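For reference, the structure I am asking about is given below.
Only one protein chain is missing from this complex, and each of the others stays in its spot.
On to subunit A.
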Amino acid sequence: MNTPNDTAIEFKNVSYSDGELQIIKDVTGTFPKGKITTLVGPSGAGKTTLFRLCNRLISPEAGEILVNGENIVSYEPTELRRMAGLALQSATMLSGSVYKNLSMPLTLQSGDLPEANAKDLLKDVGLEADYLHRNVKDLSGGQRQKVSIARTLVNKPNILLLDEITSSLDRVSQEEIETLIKKINDNYQVTIIWITHNLQQALSIGDYIWVMMDGKLMESGESSLLNNPQNNHVKLFVKGEIE
């Protein structure tokens, strides 16, 4: 069990429903500070909903969520969302240029992102500097995903919530992003929570893992638990018999 000092996010008996449908069911668990934790599970397990709870885009109907030891409700929502940055699989873009998208987090705080910094961010995520003034309409799915990650990094979050960010990327881009995320984790001790459907990726880059199924946390611990899961449902999921 992690102590508050080495826990980035802690869930205590958290439940969440959307209308009649219960999506998160009494989840209790921790995400260690400064580590990479992967979040795996079949479709509809509630993984993205869990992220939306961490970013406080939605609130639980029961239970408590602690971020860096403080109850999530004690933070200003804007402050929390900058601190716990979220990059979604959908990689929603604002219409206009890549630069407009990268500047957005600072524009929201009446600030300005110098072009040189924006180009550095693009380089970090494996895009050439000349992408800066391209229209997002002209980007491929993978390129949009990279811009989305770069945009989340502009706020310098100390927790990064990444939702299947490499699922639409080719192998080379996927490796570039994995290297980048590891670099961010090593250099700045940013806590990374990464939803992935790729169990190999979970084993290779994650320090810890959460396995979720049907809104419940089935098993959590070091990534190696995937090699020898205790829960029968998790065993079936690892074998690929539950998708």
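Please note the rule applied: contacts are C-beta pairs under 8 Å (C-beta built on N, C-alpha and C of every residue); 3 or more make two chains touch, one makes a residue touch a chain; residues count from 1.
Simple rule for what comes next: contacts and distances are computed from a predicted model.
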The chain not rendered here carries, per UniProt and among "Molybdenum cofactor guanylyltransferase", "Acetolactate synthase small subunit", "Iron export ABC transporter permease subunit FetB" or "Fe-S cluster assembly ATPase SufC", the name "Iron export ABC transporter permease subunit FetB"
Which residue among A:V14, A:I36, A:L50 or A:L86 touches the omitted chain? A:L86
Give the residue, chosen from A:T38, A:N68, A:N155 or A:S223, that touches the chain omitted from the document. A:N155
Contact residue for the chain not shown (choose from A:G44, A:P77 or A:G141): A:P77
So one chain is hidden, and I want to know which residue out of A:P105, A:G126 or A:P229 touches that hidden chain in the complete assembly. A:P105
Which residue numbers on subunit A touch the omitted chain? 55-59, 73, 77-79, 81-82, 85-86, 88, 90, 92, 94, 104-105, 108-109, 151-152, 155
